[in-house]
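Omission of a single protein chain aside, the complex is shown with its protein chains in their original locations.
Labels run A, B and C following the written order; every chain starts at residue 1.
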Amino acid sequence: MIIKMKKTATKKQFEKLSAFLLAKNLEIRDVSSETVHIFGIIGDTSSFEPRDLYAFEGVDEVTRVSTPFKKASRIFKKTDTVIKFNNGVKIGDPHQFILMSGPCSVESYNQLKTIAQVVKESGAHILRGGAYKPRTSPYAFQGLEEEGLQILRKVADEFDLLVVSEIPSSSMLPLFEKYVDIIQIGARNMQNFELLKSLGKAKKPILLKRGLSATIEEWLMSAEYIMDGGNHQVILCERGIRTFEKYTRNTLDLSAVVAVKELSHLPVIVDPSHAAGRWEMIEKLALAGLTVGSDGLLIEVHHEPERALSDGAQSLKPKKYLQMTESLKKIADVLGKEII
Amino acid sequence: MIIKMKKTATKKQFEKLSAFLLAKNLEIRDVSSETVHIFGIIGDTSSFEPRDLYAFEGVDEVTRVSTPFKKASRIFKKTDTVIKFNNGVKIGDPHQFILMSGPCSVESYNQLKTIAQVVKESGAHILRGGAYKPRTSPYAFQGLEEEGLQILRKVADEFDLLVVSEIPSSSMLPLFEKYVDIIQIGARNMQNFELLKSLGKAKKPILLKRGLSATIEEWLMSAEYIMDGGNHQVILCERGIRTFEKYTRNTLDLSAVVAVKELSHLPVIVDPSHAAGRWEMIEKLALAGLTVGSDGLLIEVHHEPERALSDGAQSLKPKKYLQMTESLKKIADVLGKEII
Amino acid sequence: MIIKMKKTATKKQFEKLSAFLLAKNLEIRDVSSETVHIFGIIGDTSSFEPRDLYAFEGVDEVTRVSTPFKKASRIFKKTDTVIKFNNGVKIGDPHQFILMSGPCSVESYNQLKTIAQVVKESGAHILRGGAYKPRTSPYAFQGLEEEGLQILRKVADEFDLLVVSEIPSSSMLPLFEKYVDIIQIGARNMQNFELLKSLGKAKKPILLKRGLSATIEEWLMSAEYIMDGGNHQVILCERGIRTFEKYTRNTLDLSAVVAVKELSHLPVIVDPSHAAGRWEMIEKLALAGLTVGSDGLLIEVHHEPERALSDGAQSLKPKKYLQMTESLKKIADVLGKEII
Partner (left out) sequence: MIIKMKKTATKKQFEKLSAFLLAKNLEIRDVSSETVHIFGIIGDTSSFEPRDLYAFEGVDEVTRVSTPFKKASRIFKKTDTVIKFNNGVKIGDPHQFILMSGPCSVESYNQLKTIAQVVKESGAHILRGGAYKPRTSPYAFQGLEEEGLQILRKVADEFDLLVVSEIPSSSMLPLFEKYVDIIQIGARNMQNFELLKSLGKAKKPILLKRGLSATIEEWLMSAEYIMDGGNHQVILCERGIRTFEKYTRNTLDLSAVVAVKELSHLPVIVDPSHAAGRWEMIEKLALAGLTVGSDGLLIEVHHEPERALSDGAQSLKPKKYLQMTESLKKIADVLGKEII
């Protein structure tokens, strides 16, 4: 951490601050020039945030120079984290490109079965589907709840697929551990710290969606919460950030995939469906998600999008979805990856 | 809702859509020109979101023309909501300007007592203090938890003050109903819908902080969730939004106060401490919060900010805090309001 | 400037960088800990930007610790800049609160005369009006151009007012120096560096609007461009920033006023009309602009807003405008300021 004092800072103010730092077993090293009083502090500063030091009068600017996340950082673990499942799926493996496909919401056994068949046909091994839907309006469809989870499990088993679904609160953990293979944390819960803490105790991998306006650092800090609880099986998911653009629902941030791959060892999945919010754009963005280096895609598929109870606008029909997987395979071939 | 069809839309596509709308008992009224096919739909559209209609092929743009919130809207309730307490405090009353003051975190009985004395001296009637702290880092101080709530209650009772504190998850509701007078929902939980639903059943008023990047509409929709559950005692709190600016922690959005007062009947409180993140700026922003028409302030006060376990940088020392309340009183006089 | 090397940086990479820095007469001071290689560089670094150093392999992070602006900074000039005019107006004087009022666009001699009368009546001394209008659409009204400037001058002289108007490009400078008293740079030209350089040679004060998404630092760097050219008479103008909010046209950033007053000695004016884009909100925001510590307001007034050729939505009618100035006077009295 680097601290710059104000021009007007007094000697007494500096002494008060340095006493505080020394009491924390930190070392102070001066880097002042003739015009500016600056020093670095060396040691473990994880117990406070840089801005806490602004409480000291005379402090002008505090800059952190080391990353605040540890367990999620590539500095602390150099090799890629690979999350393995019984059916051969390895999320994070450089030779696999994972598809997690299915409807936005589970609506009925028949609906899910129809879609699961297409998912299976495409070569995908993971079925997605929401049972508890976080909706902006209390008057909109909120999901089938436990019944939805039961349908998900049943259909997935029939087709030998894995299941990923979003958890709404920590009290549902036993239910999710019973029915699903990967537990998803939604974008709006990325900084629901109680939920993060409880999923740190879960025995299933966690798919952590990036918050709507979260920085990469905040996203990795949320992963850190889960990992600090003991669960190191975290999959990051880029799903678009909020920008000033209105044509798309959100703005898919593909450069974040490249950045996260440099900063962290965790696998990263791309969700073009929620990002664009328009099915016409999905195929192009899916291809870009592949070439930019992500580990897979979360894709919404629906055989009757007009009748979907949520997010029909961004769902691919079976034919378009299978076209997209064909396009993906051609590029994946060049990159030495298998679509799975 | 107004729907515009694509240039390339077929008659069949339009018929599919209109059949869907008619089945929902909606009426279709055409407004097309020679070059554009547009129509309005009339009736109750609250069960779906405008973007759901993009699932229909041929649809180009869907625009909502009525507000999605009802119970929170001034259209549905014209008079200001005033939340009354036994000690004479009336949040939302045009002649009162409410101060909710205290430390960011409850740290000990002695700390809180020292600060509560200053709060009392300033004429404020509500004591703020955090017992469960949502921190970006799992390694930072997380609050005294239940012990913190007990201290809050004890000290508040000694000084005859009301208490406001942030709830971390719905499982804590019984604890909060026991110890506090106003339950705060933090900015990062503004769209934690499970929490909103459970607080809709709470018997205490709710202070709903605006999310870091939330629009005013989303903020009011979150209030709607609480009100839809049966709890109409919602106080909105503007606490700064995320912008590109780095000098301040967040950007206090005072024009949102004016906007919310037009759109809704709910009271609005301003939190300049979290917004600015720098104590030097608090007084000016507090004065602006008063003149812009809010119903009160949430202010961080600490007798030893350098020793605060969180947010010392934005806490006012007692002397500065009392100076600020003096300045507020002079302006409040002109506006016919009492600082309370 | 503080430089942190990557974990993987080699000795050779560091030597290449340090040779470069030493050649620029900079001094290197080490602040490394056992785990991180960090050093500060001392001396004049204004000839390069921090990010230029990322070109050196092995560099992980570069942080600037001194402000990049000098002439605009309060560190280099402690006393407030006050810009004085012949008619007694002193922009930046702590006892004056300046009103610059008038229509968005000059439309005709009669229109401007009608409005100027109201402006005069309110006690204001500066008339605003656009002759060259920067419009998003090439098909919208673009202003009366030189004729507009002539009308502005004529009407202002009749009422003994000063004139402020926006310049569209540096080629118009002679015209503006002839007709106006304060030359305005529009938000979209805040980083039109050729224009900034040419206005650095102008003999009139410059009103520099903040760009739609500009940080405070970028805004002050644009002021620095003008001052570096020799013209130190710069007035900053906060006019709202772009945020995710749609209810208002822009979001008025009143905390930027407090921040700029700390960072710089230049006067700051607030434009609530462009920020809100809704006349109903102007009075409240104007009052907040006063209490937050700005030096004055830029206000749109029109006697027939429905017939205005631009921005009628945010223009106050004469009666409302005069009501607003009355409200301002009451608060200004408490603050020891005169509305002028």
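The rule we apply is simple: contacts are C-beta pairs under 8 Å (C-beta built on N, C-alpha and C of every residue); 3 or more make two chains touch, one makes a residue touch a chain.
Since the model is a prediction, treat every value here as computed from it, not as a measurement.
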{"item": "Given C:S46, C:N87, C:N110 or C:Q323, the one touching the chain that is not displayed", "value": "C:S46"}
{"item": "Candidate in contact with the missing chain, chosen from C:Q117, C:Q150 or C:Q191", "value": "C:Q191"}
{"item": "Listed residues C:S73, C:S294 or C:S315, member touching the removed chain", "value": "C:S315"}
{"item": "Interface with the unshown chain - residue positions in chain C", "value": "16-17, 20, 46-49, 51-56, 68, 134-141, 168-171, 188-189, 191-195, 197, 212-213, 218, 221, 224-225, 228-229, 242, 249, 277-278, 305-306, 308, 310-315"}
{"item": "Footprint left on chain A by the chain that the document does not show", "value": "213, 215-217, 241, 243-248, 251-259, 262-263, 275-276, 280-281, 284-285, 287-293, 330-331, 333-334"}
{"item": "Chain not shown, touching residues in chain B", "value": "2, 4, 7, 27, 29-33, 35-36, 38-40, 42-43, 61, 63, 65-66, 75, 242, 244"}
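The working rule: only the chains that are shown with their structure count from here on.
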{"item": "Whole-Å gap between the CA centroids of chain A and chain B", "value": "26"}
{"item": "Centroid spacing, where centroids are CA-atom means, of chain B and chain C in whole angstrom", "value": "31"}
{"item": "Between chain A and chain C, centroid-to-centroid distance (C-alpha), Å", "value": "39"}
{"item": "In chain C, residues with contacts to at least two other chains", "value": "244"}
